[in-house]
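I have a structure here, written as structure tokens, and I will follow up with some questions on it.
A single protein chain has been omitted from the complex, and every remaining protein chain is retained in its original position.
Order of writing sets the chain letters: A and B. Residues in each chain are counted from 1.
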Amino acid sequence: MQIKAVFKNYEYLLFLGVFLILLPIGYALDLVSVNTVSLWGRYFCFAIAAISVDILWGYTGVLCMCQAFFFCLGGYGIAMHMLLADKGTGVYGAVIPDFMVWNQVDTLPLFWEPFYSFPLALLTTLLVPLIFAMLFGYFIFRSRLKGVYFAIITQALALAMWLLFLRNETLLGGTNGLTDFKTLLGFDLTTSTTKLSLYLLSCMVLVLVYWGTKKLVNSKFGKVLVAIRDSESRVRYATYRVQNYKLAVFVLAAVIAAIGGMLYVPQTGIITPGRMEVKSSIEMIVWVALGGRGNLKGAVLGTLFVNFLYSIFTSLLPGSWLYVLGILFVVTVLYLDHGLIGLPAQIKSIISNKRTSKL
Amino acid sequence: MRKTKHQLNVFQLLFQVMIAAIGSVLISCSTPSKKTETKEAPAETKTAKIGILHSLSGTMAISEVSLKDVVEMAVEEINADGGVLGMPIEPVVVDPASDWDLFAEKAKELLIDRKVSAVFGCWTSVSRKSVLPVFEEHNGLLFYPVQYEGEECSANVIYTGATPNQQLIPAAEYLMSPEGGAYEKFYLLGTDYVFPRTANKILKAFLLAKGVPESNIIEEYTPFHHQDYQTIVSKIKTFAVGGKACVLSTINGDSNVPFYKEFANQGLSAATCPIMAFSVAEDELRAMDTEFLVGHLAAWNYYQSVSSPINDKFVADFRAFCKKNGLPGGDTRVTDDPICWAYTGVYLWKSAVEKAGTLDVDKVRPALYGSTFESPGGLVKMDPKNHHLAKPVKIGEIRADGQFDVIWETPGLVDPQPWSEYTSPNKSCDHVNHGGTYTKM
Partner (left out) sequence: MLAQPDEMTSQLISKDQALRTQALEKLVREKKIEHFPLISAINQKRLYLYDQQLVTIGEPIAADRSDEYQVLKVYPDTKILRNNQGGVMAKKRAELTEVRFSRPARLILLPVLPYVNLVSPKLETRKLAFVQFQQNGNPEDLKILSDARDLENDNYMSRLATETILSIQLKSSKITEKVHSLVDQLVSNQGDNTAYILEQYLEQIPKSHPSYSYILTQKEDLEDRASRIALIQNAFSGVSLGSILIMIALGLSIIYGLAGVINMAHGEFMMIGAYTTFCVQEIFNSISPNSSGNLSFFLSLPLAFVVAGAFGLLIERLVLRKLYNRPLESLLATWGISLILIQLARSIFGDLTSVSTPFVLSGGWEVIPQLVLPYNRLFIIVMTIVLVALVYFFLYKSNNGLRIRAVTQNRDMSACLGISTAKIDAMTFFIGSGIAGMAGCCITLIGNVVPDMGQTYVVDSFLVVVSGGVGNLFGSVIAGLGIGQLTKALEPIFHAVYGKVIILIVIMIFLQFKPKGLFPAKGRISED
């Protein structure tokens, strides 16, 4: 029933039509370059992260300013695996990754070991954000930190982690991060086929995550989340254990963001601490805010829209794009109550208001 | 209920139109379809497109904007002179916004969609590392104008900045020589990122090889934007008490002012314990309070104060260019080492294109080997094999007006060594016979 309902909706068909059929066909006919295909693949990874922000902020009312950190945890995990899998192909030809050689480290640190085999790497990459979010979330939600307090604590966490990853002592490549990946599961990352497959994979994962979270927010669990957002104390009086719900959704969001990061890195070719700056976390929130918070469609739309503009404007208006995006953003926050996705409804209500006033 | 919610209405249609619009924009705007390509094809024969990949916003903008300006100036000069191969050069400026991921994205865009013949760009090591796979995959040509850590030898990058042996080693040699003060103790201080780490690794290996005991070398790193140098300077003070000590500094950007201030506050001076800086140039000194820096040293391949007719003209032209185009700073702008080599890069590319008679990267590359250019910093020569530039090394002393006095200079050109002989004695770089990095037998 649910699936049928999904396909009754034109937006979904259009989305799938454009991105799963039109774009690959366009590529096959050489109308679209492989660069554009991977670009959209990367936007999809951001959209996955944006969905995680939306279930936290849009549905539960928890503004988390460290989603980019979880995104990067996923990214670093897969990057570590790729570096180890390609061992010996670096500039130095050493078993350990290049950056360790110039950092005068001779043996592989212990925490890198699990990333040799792909299944184990995958598992670790998902488990690390899960456990981290669980521990952090447990203490934070237990003390009933919420709203602005929660936002600030997570912001401080993002800052501290960013500083930590910048250090060379953490053995994760410092400022330069991890780069120079050659293969993933034996597939050469430079070939167009791999790029297209990664694009399709990202698109499908996005669809899956969307479908899953949509089901989740429409379930009873989701209704409780919305209730928490609207009035936490009333939910608590109704004997719901609010912190457990919050913790569950926080952990889920962390894992979803990490999945986004895992798909992002092979398509980008580099992961640096710059991606986990406080700024990037806020950017993710901005995508959701622009698209329309509390609406999964809005989160996806906002992400694709903002990132697309970012790519276009940095080339077309290299000097002034920041002002354009900044003002656009402030205007959206000020005037579009429900983001881009709510724009049609807003216009409708304005028109009908005018009509009624005329009458 | 559900049915009515999903019923199609005018406004959902509007939303779909929006998605469709994005879709169409995506196909028509960001990607050249075959049709537009054929349209552009005759245009392409008329102009030679080059990409400029320098951050114009974000943290690196402070340094990188000047490089964008000087490349545009070189392009304007060449175009006024008839262009290259009879075509005017068309610079394509993009803003990678100090976002390392965006550097890779923009590099792809320049090479694939904009089809530029060469790219002039990057400053930080991480931005270069980010675009490197892109250039190698699409066989592009990147002119990289900043001094860097070496240990890299890509067929698709022309490194016009200094290699470690063109900056670090001569500076250390100078300090150890009787002329430089015959210093015996070395404090290696840097910001924690790849250039200082590698630089200090090489310096340490060099000093040890020259018989400096390990106890006379201290290595230390601070995070980016570090402001509080109290503890470190008092360490230096203790270290310098016996005399004959100097500091080799790879401190980056805004940490320099607090460091030099604290250095002077604690009673250390250039006469007793000079600081040799590898990352402080005129552009950084432009608006700094130089009071505390006077007398300290720096090692570069070019200074604005180099006296030669070519440099005088270069400095004057750059000021006039900035003033004419209303760029911030106007005619008070200064030139420095990376600016000089960014400018030189454009001319090296131009003469190679003219020698090759084509814009094709595979033909331009060999034409670059061994080519020479009378740069503002003196005559320089492309290495015949390894994509780096042979150039003189100059030691400068900071003046109160933020300029440098050249106090020492290598007698001739110093050949570039991407792999330092002190840390990787058996490695070398040769694109003619070995196709890049190879191990010496």
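In the analysis below, contacts are C-beta pairs under 8 Å (C-beta built on N, C-alpha and C of every residue); 3 or more make two chains touch, one makes a residue touch a chain.
Quick caveat: nothing in here was measured; it's all calculated off a predicted structure.
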Decide which residue listed in A:A79, A:M100, A:A121 or A:A289 touches the omitted chain of the complex.
A:A289
Please identify which residue in B:L85, B:A155, B:I217 or B:A264 touches the non-displayed chain.
B:A264
Among A:S231, A:N244 or A:S352, choose the residue that contacts the chain missing from this document, as touch is defined above.
A:S231
Considering the complete complex, of A:I131, A:A160 or A:A238, the missing chain is touched by A:A160
Per the whole complex, from B:E291, B:D331, B:D360 or B:E374 the residue touching the absent chain is B:E291
Which parts of chain A face the unshown chain closely enough to count as touching?
57, 63, 139-140, 142-145, 147-149, 151-153, 155-157, 159-160, 163-164, 166-167, 230-234, 278, 282, 285-286, 289, 322-323, 326-327, 329-330, 333-334
Where does chain B touch the missing chain, residue by residue?
57, 59, 61-62, 65, 178-181, 222-223, 225-228, 230-231, 238, 241-243, 253-254, 257-258, 264, 267, 269, 271-272, 283-284, 286-289, 291, 328-329, 397, 399, 405, 407-408
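Following the convention adopted for this analysis, only the chains that are shown with their structure count from here on.
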Counting in whole Å, what is the centre-to-centre distance of chain A and chain B, each centre being its mean C-alpha position?
32
Going by the contact rule set out above, which residues of chain B touch chain A in the complex?
2, 6, 8, 10-12, 14-16, 18-20, 22-23, 25-27, 29-34, 56-57, 93-97, 99-102, 104-106, 108-109, 112-113, 124-126, 129-130, 132-134, 137, 149, 151-153, 192-194, 197-198, 201, 221, 223-224, 437
In the complex, chain A touches chain B at residues 5, 8-11, 14-15, 18, 22, 26, 30-36, 38-40, 42, 91, 99, 102-104, 163, 166-168, 174-177, 179-181, 190, 268-270, 272, 274-275, 301, 304-305, 308, 310-312, 314-315, 318-319, 321-322, 340-341, 344-345, 347-348
